[in-house]
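Here is the structure we will look at, set down as structure tokens.
Missing here is one protein chain; the remaining ones are kept as they sit in the complex.
Note that the chains take the letters A, B and C in the order they are written out, and that residue 1 is the start of every chain.
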Amino acid sequence: MLKVFICGGSGYTGCELLRILALHDEVQIVGVTSEKSAGMAVSELFPAFFKYKDLRFENLQIEKIKNRADIYFLALPHGKSQQIAAELLNNGKRVIDLSADFRIKDVQIYEQWYKTQHMFPHLLKEAVYGLPELYREKIKRGRLIANPGCYPTSVIIPLYPFLKRDLIDPETIIIDSKSGVSGAGRKAEITLSYCEVNEDFRAYNVAKHRHTPEIEQELSFILGRNIKVDFTTHLLPLNRGILSTIYANLNKSITTREALEILEESYKDEPFIKIMPEGEVPAIKYIKGTNYCYIGAIVNQRTNRLILISALDNLIKGASGQAVQNMNIIFGIEETKALNALALSP
Amino acid sequence: MLKVFICGGSGYTGCELLRILALHDEVQIVGVTSEKSAGMAVSELFPAFFKYKDLRFENLQIEKIKNRADIYFLALPHGKSQQIAAELLNNGKRVIDLSADFRIKDVQIYEQWYKTQHMFPHLLKEAVYGLPELYREKIKRGRLIANPGCYPTSVIIPLYPFLKRDLIDPETIIIDSKSGVSGAGRKAEITLSYCEVNEDFRAYNVAKHRHTPEIEQELSFILGRNIKVDFTTHLLPLNRGILSTIYANLNKSITTREALEILEESYKDEPFIKIMPEGEVPAIKYIKGTNYCYIGAIVNQRTNRLILISALDNLIKGASGQAVQNMNIIFGIEETKALNALALSP
Amino acid sequence: MLKVFICGGSGYTGCELLRILALHDEVQIVGVTSEKSAGMAVSELFPAFFKYKDLRFENLQIEKIKNRADIYFLALPHGKSQQIAAELLNNGKRVIDLSADFRIKDVQIYEQWYKTQHMFPHLLKEAVYGLPELYREKIKRGRLIANPGCYPTSVIIPLYPFLKRDLIDPETIIIDSKSGVSGAGRKAEITLSYCEVNEDFRAYNVAKHRHTPEIEQELSFILGRNIKVDFTTHLLPLNRGILSTIYANLNKSITTREALEILEESYKDEPFIKIMPEGEVPAIKYIKGTNYCYIGAIVNQRTNRLILISALDNLIKGASGQAVQNMNIIFGIEETKALNALALSP
Partner (left out) sequence: MLKVFICGGSGYTGCELLRILALHDEVQIVGVTSEKSAGMAVSELFPAFFKYKDLRFENLQIEKIKNRADIYFLALPHGKSQQIAAELLNNGKRVIDLSADFRIKDVQIYEQWYKTQHMFPHLLKEAVYGLPELYREKIKRGRLIANPGCYPTSVIIPLYPFLKRDLIDPETIIIDSKSGVSGAGRKAEITLSYCEVNEDFRAYNVAKHRHTPEIEQELSFILGRNIKVDFTTHLLPLNRGILSTIYANLNKSITTREALEILEESYKDEPFIKIMPEGEVPAIKYIKGTNYCYIGAIVNQRTNRLILISALDNLIKGASGQAVQNMNIIFGIEETKALNALALSP
């Protein structure tokens, strides 16, 4: 049994790790931290998680935790993972960090967008961006996995095959994303309160969302040169799910069918990527509660634009499910283990 | 123009007063307080209320406000209204208090349920319980109106005609109420956050909700002797509306039609009470955004029980709309003024 | 591998069987019917169910299906199961019927409430009411399982220990239930359309819901004499889940703690029944997507009433999950197989 430790178990991504791993028969959760709820049993804070009645939240003290597990998931706020990850790596452990702390390779860009210093630039170099569809081989050998952001996952996967083939003009990429509320975390804020969000819909952080540099970095890597994109996020009145609608001018005329064939070909061996048939588009209801990413494509012949639409569960393929997928890859466990639930529908 | 002042304008009931009074052509809002937002224009805090761009929230300082208006609405937390109301009354002003501070006639019961001292027991005697359907004449002459709670309004109105006629056994009254989330107020709390409430439903404060003594007091007044009831509240995943399902054993056998005729007869002159036809029941969608209370009745012949169902908008007939109705009554304004919108449906 | 056949796979309960069984590693789905969608692949109708791309809906022709499986789930409308069940039983097959056709032992009561004739009264005698917590031993030997209704499951389980111990007055039982919309089935009806249900809440079928005789039958069996109850159902604006609030006068004074101990003692060996700690109540979010039934109890000392609150997922413990649980019991499979997911929360 693989020993797993979760740093930060009372937020939505930590919680989701607990939920997913409850059905994973090759791992054992040996500890979970929460500063606010230290001392409480997990099942007290989350009555839905009665299985964890003997697991208690503890404070995050590196000395007390660093020798207890084989792998550590860090589900901590941005900025808080750096030090913990460094110490665990020094101690020879594997780390999967769900924050943004190790995603951005360029320290200056990280510091500019996240308004915090990066203390371990050398680890940025080593960190593997944990998107299995692009970096599976590196993940296998990785000590430190920077688990991708939810929005970037929904953007990079659909765009990758078209950028790689030089089929679209990168200067024209516009990404209009919509996310369920769990993406904002488990927080006591009036703007996230039920009455404010229910029956509402709005854009937020327009032209300044922190996932922008992460998207741009990965698209630039694919392309081999730096690009900038417009990326706009909106808050959907629902719990889970991201849907991204992505526009780009085509460099040459292709049909919708050809666009879909490119996606099919690119992802035919991927267990978690599903391409919609022609004429159909992804929906959040297809992926709620799953680790799948559904992708659809339409070529608008009138404007010569490619429209890509992707849907995934922000807490699963967009966070904790992808983290477990990365863990499975690293330890040679069947990649889909604990991740093959179908969507809870309706 | 009647001069109106609102103490506590940044919560949902204060906000609703601003919304309703924006369409009232015989009043002028001369001031509004908010400790947290003092200095801000109302339209800055609430972009939907652009009309109030020249009205700024101020701190609640009794000396600065007590001579500015004819009538003061107190939309303050429980316990905070007592002192303010007393000083305004001393200054010869009319006060409509939307808190529970003057609803309970018995000081001991108030202190027991609200866990706070009452400093003005003599005002409790004077205060008029502001339910126009029962106390219109007293309201006309009232200096201090204790505006009823949202749940009690939904319970007292349907039960009144049957208790008055001794048709039901008061020992058997069971009230199962369900409320939208705005009833909990405008607060930053994880338990009120969107992801926690959406797709959830639960009871809360079972057998200890503070509206219990208010309901018992008014039903006891009707009956002429003290009774106790079971009153259970639940949180509905929607913004506005209360639906109460009320059960009581019949003292004598009547038909559904007779029960409805009793309601019709009792409320035929009431502008805001609507009785459903036989075979139909009230729904929150009929009253959302309105000052109406819809009532339905069914006699279950198999069990000889009367089932009453009422629906009202907790922020309007259950709070701010009823407060404006009381103001209209006091000042001889047409009672329905600013209160005759139909339900926003869908 | 157990061969399973689903009659009626395009409604919500059939759909849910497909979803649950997709993770069951001891069964193989050999066929599924749908009159409307015959010829289509399951994955075409339900893109979320991509795993079933080679399983096609077929028409329900008894001759063509009766020899293909070991067990047949009937997820058909009321009245449609009778004939199919009879023929499958004649052919030596096991049948789990999710409709109401075999739940009511008294033919006259069935015909009165369901407005349809019962053609196989002798099968009513044989049918086992598929509530494992009460009838596990009979289920093991059962050929025909009448899978319980969603509401009755939520009512019988919490009341059973108290009726059995004669602790409550059965004449005073009042059941106020609230259900998510999937309980109404997958139908094209204006009253079930999004805009009509969203932000609405209402009672329906008051004093005449068809689950009333089912509840009364089972409570009467427990008690050994016939009783009648008030049972009121309401439509919650959410997809899944039932919460029942149940009231009854206590025959003798007990504390909340004692009530909870009785529940704990009664269900301590049950894998799917969870009793809330004192002071806490069940919530739909604890059971969404699971086969669990959570129960809470409060004794209102002021009125000497017991208040029981139960929560379950109407499509799982209230229908398809309980059906799979019954299948597991019948075939000696681990009872929790494919049923141990924790709640999808948030």
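Everything that follows uses one rule, which is that contacts are C-beta pairs under 8 Å (C-beta built on N, C-alpha and C of every residue); 3 or more make two chains touch, one makes a residue touch a chain.
Keep in mind that this is a model prediction, so the values were computed, not measured.
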Candidates C:Asp70, C:Asp176 or C:Glu199 - the one touching the absent chain: C:Glu199
Identified contact with the non-displayed chain, of A:Leu74, A:Val155 or A:Val281: A:Val281
Missing-partner contacts on chain C, residue numbers: 12, 181-182, 186-190, 192-199, 237-239
Positions on chain A where the hidden chain makes contact: 172, 174, 176, 178, 195-196, 198-204, 206-207, 228-230, 232, 234, 236-241, 243, 245, 247, 281-285, 288, 298-300, 302-303, 305, 307, 309, 311, 346
Absent chain, residues of chain B that touch it: 12, 15, 19, 22-23, 46-51, 181-182, 186, 199, 239-240, 274, 276, 280, 283, 285-290, 294, 340-346
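Everything below uses one rule, namely that only the chains that are shown with their structure count from here on.
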Cα superposition angle of chain B on its copy chain C, in degrees to the nearest 5: 180
Chain closest to the middle [Cα centroid of all protein chains]: C
Rounded Å distance, chain A centre to chain C centre (Cα mean): 36
Chain B-chain C separation of Cα centroids, rounded to whole Å: 39
Gap in Å, rounded to a whole number, between the CA centres of chain B and chain A: 46
Interface hub residues of chain B, defined as touching at least two other chains: 195-196, 198-199, 237-239
